[in-house]
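What you see is the complex with one protein chain gone and the rest in place.
And now, chain A:
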Amino acid sequence: LALYFQSGEREEKCIIEDVPSDTLVIGNYKVQRWDIHKQEFLESAPGLGMFVTVTTPDGEVLLSKLYGPQGTFSFTSYLSGEHAICFQSNSTRLVAFAGSKLRIHLDIRVGEHFLDESVVQAKDKVNEVNIRLEHLIEQIHHISKEQNYEREREEKFRKTSEETNSNILWWAVVQTGILISIGIWQIKSLRDFFISKKLV
């Protein structure tokens, strides 16, 4: 696991994944805790776990589980949109502990299934090609799903732009109408006022 970032002990860090519906998302993580005495990150801290929470675009919780210091989680989205994958350690120590931090290694894969290489190599040549072709077909289906989702988003975007355009036009007309009618009202009101005060 290559990439890592720092996090406070009780801090929640979230990653956003914008995925189409029916997409499998697999995540791999490893967490290490800073040891004050040894002044380095422990390879495996006993009892350290990670709460992984996945939220759908509607705010519904799709996955909420406690994993160990190292783990793999996966979920399949049933809605299209921005899913939030949040990590929080189960550390119950008080936040006042100065210098305590966590290092979280993370790797997230979207739309891919594990290709079991050992199965591929065990069979003969024809089946190897078969399996790779199946994997390819699966990936192409994912591309197609992503493109459909992109089309949906672009449509929403276009609707927003057109709505803005017609909003501006409508408000301009309404405001001109208000301006004219208020102007007329002002003049009328003042004229009546001056007449009643016998100044005109």
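Keep in mind that, in the parts below, a contact is a pair of C-beta atoms (placed from the backbone, for glycine too) under 8 Å apart; a residue touches a chain by one contact, two chains touch by 3 or more; residues count from 1.
Here is the rule we go by: contacts and distances are computed from a predicted model.
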Undepicted complex member, UniProt protein name, chosen from "Septin-type G domain-containing protein", "Aldehyde dehydrogenase", "TMED3 protein" or "GATB amidotransferase": "TMED3 protein"
Chain A residues touching the omitted chain (full complex): 1-6, 13-18, 28, 106-109, 112, 114-117, 129, 132, 136, 139-140, 143, 146-147, 150, 153-154, 156-157, 160-161, 163-164, 167-168, 171, 174-175, 178-179, 182-183, 185-186, 189-190, 193-194, 197-199
